[in-house]
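One structure, as structure tokens, below. Some questions next.
Only a single protein chain was left out; the remaining protein chains are all shown in position.
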Amino acid sequence: MSSQEVSPTLSAGETRQPGRMAMTAVNFTGATIERIAVQTPVQTRLRNAKYTRGLSDRGIAWLFITPTIALLLAINIFPLIWMIRLSFTSLNLSMSYLPLRFVGLENYSDILTDDDVWIRLQTTARFVICSVALQVVIGFGLALLINRQFRTHSFWTTIILLPMMLSPAVVGNFWTLLFQPQIGPFNYVIGLFTGIPPSSFSMTGEVALAPWTIVLVDSWMWAPYVMLICLAGLRSIPDYIYEAAEVDRASSWRQFWSITLPMVMPFLMLAVLFRAIENFKMFDMVNLLTSGGPGSTTELVSITLKRAAFEKWQTGYSSALAIILFVTVFGAANIYVKVLNRVKQR
Amino acid sequence: MTAAAKSTAHSVVEASPRVKGFAGAFVVLYAVVAILPLVWIGATAFKSQSDAIAYPPKVIFQPTLEGYVNLFTVRTRQTSDFIASLPPATTWYDKLVRNHDMVIAGPSKVVPRFVNSLVIGFGSTFLAVLLGTLAAYAFSRFRIPLADDLLFFILSTRMMPPVAVAIPIYLMYRQLNLTDTKIGMILLYTAVNVSLAVWLLKGFIDEIPREYEEAALVDGYTRLQALRKVVLPQAVTGIAATAIFCLIFSWNEYAFAVLLTSGDAQTMPPFIPFIIGEGGQDWPAVAAATTLFVIPIVLFTIVLRRHLLRGITFGAVRK
Partner (left out) sequence: MRKSETGKWSKWMGGALTLFAGVALTALASQPAAAQGKQLTLCWAAWDPANALVELGKDFTKESGIEMKYEFVPWTSYADRFLNELNSHGKLCDLIIGDSQWIGGAAENHWYVKLNDFFAKEHITMADFVPATVLGYSEWPKNTPNYWALPAMADAVGWTYRKDWFSRPEIQAEFKKKYGRDLAPPKSYAELKQIAEFFQGREIDGKKVYGAYIFTERGSEGITMGVTNVLYNFGFDYDNPKKPYQMQGFVNSPDAAKGLEFYKELYKCCTAPGMTNAYMQEGLDAFKSGQVAMQMNWFAFFPGLYKDPNVGGDKIGFFVNPAGPKGHFTQLGGQGISVVATSDHQEDALRYIKWFAQPKVQQKWWEIGGYSALKTVVDAPGFPKSAPFAPQFLESMAIVKDFWAEPSYAQLLLDMQKRVHDYVVADKGTAQQALDLLVKDWTKVFKEQGKEVMVQ
């Protein structure tokens, strides 16, 4: 085909089945196009096409890209650079009458030697790992079940999708009502099924339970996300492979391990990547559900950052923390994408 | 599927009715359990204040529209004598409020907040889709140097925690007098959305065969005319889908909104969790606000079902 540039690194799972590029996927509007398509041969006459009236191709390309890049530079990159500079200062907005000092790497060393910060990072890591794992299990499981294509499955799929479409902040807020030991239904339902008295435990208030509570609510919201992706992966596996396996009399279990799992793996990994990034950034849902409590057991690193930056107004310190977080996530995502690409190549 | 596959009872390709039944049962069970919290919240919107915080929680209750009325009004508590001295209540909501020894003192802020959500949501979506379409077209059709890196850079701008990004933006906006302005929020959301828009639209535009443009170019159209007459009409579905995804992000966004707005430009997500009643949160009003706020998104989800997968994975996965 014509000059198709290298597909970007993240187009995983792109199952370009032969013949896909045909007309079926394209919508025709207007008679003009049909006329052109019918009358003019579709052979590439690129050479002629490059020299058109008006702006040259290169001009247009840059004209089209520049606003986007400029906006991103202004809103993302310039502030990032400013933040790097701030991270070397002692700026505190609530004590702006104090003279501004350049403190070099003091903020960074403060952060990296602070036990509390490491604990927050651990809390965040545990949250990311547990929630993504749970979502993968539930999502993949649901996808496998839905893939059986029982009747009304598309209706129920839509129902399952609903939690995902809510604002995480609003979700965190109303789950505090649902988790109230006295007035919320959650404890009562658990009490109904297990006989544990509803007022004897508090999902958001107990040290042992709170970390699992945030995992639970997050998975309630996002397991459908993983489910959708796995569903796409499952549906991309051509039937003939399964048929061939049938002919070879492979058991269903064997088929699952050798066919289904490997072919869905790139999709799963993509889902894991996106969910992990999102949960690393998580702030709104957890802040409204537990305020990082009890104590600091569910205080994710974004919550610490928000408190340092917007409640204590320690701008310099929090800038350093933000830079550290960015480097961490960027580095991790980079590594992961490379692994993902290698899996995709298989 | 071949006939042979269809007839095999144990084929993985087409499950047996028994397997389908089991699968169906599990999925329905999960769906029902997963939807229950939302049903509870929807019901809470129709409870009275005391029913909403009753213990044990009430499953059967007398429905009332108090939650919705409380959401839209600001009330003050008065003594019964004072209320008796007022002219009699005319509208149904006045009567409802008077029953609790309260008087409506004016409209609440929910409508301006909802309008803010609309304005900021649609404004940033429009800009993001506009910029995104142009950039996506360029990435798709032209050989841009370092295209891969640029695209990854565009994607990576979404990896930063919003709280982190908000720190310098807050300072920047203070200098530029953009804090708590709709324009400031629109700019910010556009910048965040444009990454999603570029990735999605590139995927959509990639799927449009180049032959049509090239034919148009051969016919003497300029690039821009080819873009307008040939590509855009075919990309409209993709553009619409992208627009809705950008809208959903701006609609539900909380971190930037709560840190950078407080009044004029405040949207619904920072507003809803702080709807306070007389003591504690006004849960029926909060539930009412949640319900109203989610309706557009639910509608969009149903409209968007075909493109949902593509949208939530930045265009990386297409059905």
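General observations
Letters A and B mark the chains in the order given here, with residues in each chain numbered from 1 onward.
Quick note on the criterion: a contact is a pair of C-beta atoms (placed from the backbone, for glycine too) under 8 Å apart; a residue touches a chain by one contact, two chains touch by 3 or more.
For clarity, every value in this text was computed on a predicted model and none was experimentally measured.
Only one of A:Thr158, A:Gln255, A:Thr297 or A:Asn341 touches the chain withheld from this view, namely A:Thr297. Annotation: of A:Arg85, A:Arg126, A:Arg235 or A:Arg307, A:Arg307 touches the absent chain (contact as defined above).
Check B:Val28, B:Ala45, B:Leu201 or B:Ala243 against the missing chain and you find that the one touching it is B:Ala243. In the full complex, chain A touches the hidden chain at residues 27-30, 90, 92-98, 180-182, 199-200, 202, 204-207, 290-297, 307, 310-314.
Within chain B, the residues in touch with the undisplayed chain are 50, 53, 55, 76-77, 79, 101, 115, 118-120, 122-123, 125-126, 129, 174, 179-180, 182-183, 186, 233, 236-237, 239-240, 243, 262-264, 274, 276, 278-281.
To be clear about the criterion, only the chains that are shown with their structure count from here on.
Rounded to a whole number, the gap between the C-alpha centres of chain A and chain B is 16 angstrom.
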